[in-house]
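Right, chain A next:
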Amino acid sequence: MQSLLSMNGMDKAFSGVPALRQACLEIAPGEVHALIGQNGAGKSTMIKILTGVYSKDSGDICFDGQDADIASPGQAQKSGIATIYQELNLVPLRSVTENVVMGYEPKRLGMFVNWPEAHRRTREILSRFGIDIDVKAPLGTYSTAIQQLVAIARAVSLNAKLVIMDEPTSSLDDREVEVLFGVVQELKSSGVSVLYVSHFLDELFKICDRVTTMRDGQTVSVRTITETSKLELIADMLGRNVEDIEAAGMTDLGGGEKQLGNVLLETSAIATDQRLFEFNLSVRRGEIVGLGGLLGSGRTEAARALFGVDAVTQGDIRLKGKSWTPTSPAGAIADRIGMLTEDRKAEGIVPDMSVRENMTLALLPKLSRSGRINTTREREIVDEYIAALGIKTSDMDQPIRELSGGNQQKVLLARWLATEPELLILDEPTRGVDVGAKLEIQAIIRQYVDRGFGVVLISSEFEELVEGADRIVVLQDGYSVATLENPGITEDALVKAIAHHHNEEHA
Partner candidate 1 sequence: GIADDLPALEKKDRYKVGFAQMESNNPWRIAETKSFHDTAEACNWDLIATDAAGSAAKQVADVDSMIAQGIDVLFLPPREEKPLIPAVMKAKAAGIPTFLVDRSVDPNVAKPGEHFVAFLGSDFIDQGRRVAEWTLENFQGDKGIIVQLEGTTGSSPANDRKKGFDDVMAKHDNMTIVASQTGDFARDLGRQVMETLLQAHPDVNIVYAHNDEMAIGAIQALELAGRKPGEDILVVSIDGTRDALQAIIDGKMGVTVESSPFFGPLACETMNRYANGEEIEHWVQVKDRIFTASNAADHIDEAY
Partner candidate 2 sequence: MSDGSLSGGKAVSRTTPALSLSTLRTHGGLIALLLILVFNALFTPNFLQVQTLFVNISQVATIAIVAIGMTLVIATAGIDLSVGAVMALAGALAPLIFQSEFGTVYPALGIAAAFILPLIAAGLCGLFNGVMISYLNVQPIIATLILFISGRGIAQVLTNGNLQTFSNPYFSYLGTGKILGLPFQGWLALALAVAVYWLVSRTIFGRYLLAVGGNEKAARLSGAPVRMVKIGAYVLCAFLSGIAGLIVVAINSASDAARNGNLMELDAIAAAVVGGALLQGGRAPIFGAILGAIIIQLVKYTLLANGVEDEVALIAKAAIIVLAVYIQQARKE
């Protein structure tokens, strides 16, 4: 059978540094094809070349039986490729409807947008994802998850021959992921191919037909999913033997029987204006407390309250036994709290600054005396963390925007570790991070608490919470509703805790 897409011998270098080296990719019609690889392997680059965001250095692309040299995303859409890019690319100020239909608006008199029809169509598409929202409202008023689903809805609605999803599930919860899989199945059965990029290997086994693995800009394997195992895929990605990996084992980071210290931070029924109504939490030294819940349950809001971003309007916080009110991030940092934010692009990196400058941004007050930065010390610290976290960068003065997503995340983690906070709040620390890096990050977190510090861990991956946290506080609609203790937490238990309270409320 002739393939829908074939990319061969793709080369691409960014100012001399190769990102792709003779990479190739082949997708059959009606196939769900996965593309995996570590951070920086070149997955997104491959996609961006295909859709005309970047121009290739060399290589052949053949799509739908024709030589394709797509010059722009618009052209890609015209020729039948719909893409959800890794970095959310929507227009938050415009309405949901506009974000879905933009460029394909239904028209009246061949000229004027038929708004009632556009809204109707948008509602209809979104209802396939189980979303029922005011489509006239600006997209930016909704959560990342909704936005992600809107991006997916837009792509699916374009009637493309190939739908590309670059890490679509990174900000979705389990339920939403299930909905997405349903849509993918639907697409597949109507003959549409899907290119699926994800770091969640389990997902692939549920929906994909074949998997292409990339490493260091090269294509290293193409496997049929039914004939392969997770271990094999990991081995491909890391470039090692299956046996070696098995021998090393997957480190279990789950809480052990270790000594917990004093209570570091304690909140009683705090609330903010940002949909946090009653939040109780206590973190002890040496403890990782997870925050569980569905999307929009208020986990990020809770973290923002603790870090002084949103003002606390009710309730008390005690830090190290003393009553404490967070006023600003700067104040929280001074009181030895750190927070890794959820949205790397908008709230994390300063794209034009170097890796070094990004890493030491929160540390500056400690690095400087009477306003002057001690650059020698700065470089030492940066060197140290680049080595410790295995950050892939050509040198510490490279602009951070040139790093792959996972490596950017590590730099940001280093930003906080370097300030040595007593309480570190991590909001989705492993989102968009590959398996290898993920394990490393989790190990770093564990080491960190073992030094007697506390961590609040927010993650949409239940597995990560269940295995990583000593305790999980479950949130729902801005209320903390339950606490689960490790050892003994299972994913099932967590799901039940969330579901239980949901039922209770609706009963």
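We adopt the following convention: contacts are C-beta pairs under 8 Å (C-beta built on N, C-alpha and C of every residue); 3 or more make two chains touch, one makes a residue touch a chain; residues count from 1.
How these were chosen: all candidates are chains of the complex that A comes from, given by their letters.
Remember, predicted model here, so these are calculated numbers, not experimental data.
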{"item": "Selected neighbour of chain A [touch, this complex] from 1 or 2", "value": "2"}
{"item": "Parts of chain A lying in touch with candidate 2, wherever the complex brings them together", "value": "12, 14-15, 17, 52-55, 71-74, 307, 309, 329-330, 332-334, 339, 341, 346-354, 357, 361-362, 364-365, 367-368, 371-373, 375, 394, 397-399, 401-402, 415"}
